[in-house]
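Here is the structure we will look at, set down as structure tokens.
As you look at this complex, bear in mind that one protein chain is not there, while each of the others sits in place.
Moving on, here comes chain A:
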Amino acid sequence: MANTTETSLKGAGFLIEEVTPGQVFTPEDFTEEHVMIAKTTEEFVVNEVVPEIEKIEDHQFDISRRLLEQAGELGLLGADVPEKYDGLGLDKISSTLITEKFARGGSFSLSHGAHVGIGSLPIIFFGNEAQKKQYLPDLASGAKIAAYALTEPSSGSDALGAKTKAVLNDEGTHYILNGEKQWITNSAFADVFVVYAQVDGDKFTAFIVDADCEGVSTGPEEKKMGIKGSSTRTLLLEDAKVPKENLLGDVGRGHVIAFNILNVGRYKLGVGAVGASKRGIQLAAAYANERKQFKTPIAKFTAIQEKLGSMAAETYALESTIYRTGGLFEEQLGKLTDEEQEDGTKVANAIAEYAIECSLNKFYGSETLDFVADEAVQIHGGYGFMAEYEVERMYRDSRINRIFEGTNEVNRMLVPGTIMKKAMKGELPLLEQAQGLQEELMMMMPEEPGDEPLEQEKYLLQHMKKIFLMVAGNGAQKYGQALEKEQELLMNVADIVSDIYNMESTILRTEKAMQKNGADAEHMKLLLTQVVCQEAVNRIESHAKESLVHMEEGDNLRTMLSILRKLTRHTPIKLIDKKREVAERILQAEAYAV
């Protein structure tokens, strides 16, 4: 096959081609600097932020502000800001690690994330030279704090339907903004807002709005279910006078900025979920060891072990996919010249290549964290319901992740939608692959994979990719453009794609680690990969079956179901035993130790 490596490293390319361990970045590839950056971040969060969490939850925003400045002094706000503007211009793995470690800080991680992510990135990527010079040094140091204002009372998922208006004044010096932006993180203390408004009624456009600008104010703090320590208010724009120099990008091109920022936002949300899930496992394991019932530590009960085994396996899948995606960003950015690297638009485009992976990271990450937080509370029993226990807050804080940065439903539907668009544009040879697939599958004889480590998992992975092609291809053929109305099908396809990404990322990571350290040293990773893959195959089979039954009938359906049976035929592994073994290690370390 021509251009194998080219396709496999493209967005969603993994669905079409085989990827090798050497092509993926894994946490085992961290450099010494990565480890040190992670450690500094962790020490800062544990020693400086965690003791203040209660006060932060109580809306003492002067503490949040001070901690952000302290973080700035350590360089923890400047990872994504180029050196030219007093940032550090670090690689994406470093900034990923920082985000992961901040998760321990609860609501404060939202303040940090909103500032360095959706707040600062629009200027980093799309600001002009003067704007970058004016804002970035202060944003990197924490002298100024940023916020992002997209959502409105009547436009959430339909972000481009915003009603906020911007009109150039008669003198031609200022845009006059009127409208309300809702649920703005950091709004109590932000100095700079990136605001989207319609110029002349229908040209969706981004602006940099200073908080002290005439006509800009904020409403009262919202009362929320979780992340209570992050400031969330309405941004009120009443004849706000914004200098025309603060136009960000071009008039009518705001959607380009919004969508690019969402890509990174989604990825970073998944990253935060890695950190929080690891913490959930730590708390649950420590509690299970300590808590005795019937004169036995509850850790000895296999029902508890099953929970910890599942929590660890899902977190392993999430961590493997997240760092793989981060590695893909780096791969794309590495292709840029130094000059291009300084051009934020080029950087944003490199990331946009992986919009599908970002959506997968977002919905799988938020659902993994919700699952882990829920089980962590369950393991704590009644105590988990009490506010003195960290898991109680974790459970409340987790829930929003499935909603913001695009609901998980919107993100699921984006996955097949974007895949189809890429196929139509010829960026992904999907249609070529789908052709003749049915014939090939009818002829296919199931084999018995060998029993080398990962052999069955790799064999099944290839089949799962074929199932994806069969289901997605059939949907496209049957419904054409009307496929977008079959939302349940789209979501099923997204789940199949997500499970494939999980399977492949864990297989490749484990294979890479075993090549490096030997199979004995990486037994835990092997166990986790086996669990991830078995559960993924079970789910894919069920999603595929439901989809086929929805689309087809009669002989056609029977034929397809028999192909599905062939593709999923295998001897299942002993999930219960494997999870017990995983749990034993987790309980011994009282941490996510892989």
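Following the convention adopted for this analysis, a contact is a pair of C-beta atoms (placed from the backbone, for glycine too) under 8 Å apart; a residue touches a chain by one contact, two chains touch by 3 or more; residues count from 1.
The working rule: contacts and distances are computed from a predicted model.
Asks: Looking at UniProt, which of "Electron transfer flavoprotein subunit beta", "ABC transporter permease", "Multicomponent K+:H+ antiporter subunit A" or "NADH-quinone oxidoreductase subunit H" names the chain we cannot see?
Replies: "Electron transfer flavoprotein subunit beta"
Asks: Pick out which of A:75, A:142 or A:327 touches the chain that's been left out of the picture.
Replies: Hidden-chain contact among the options goes to A:75.
Asks: What residue numbers in chain A mark contact with the hidden partner chain?
Replies: Within chain A, the residues that touch the unshown chain are 32-33, 35-37, 39-40, 43-44, 73-76, 78-79, 88, 90, 94, 589-590, 593.
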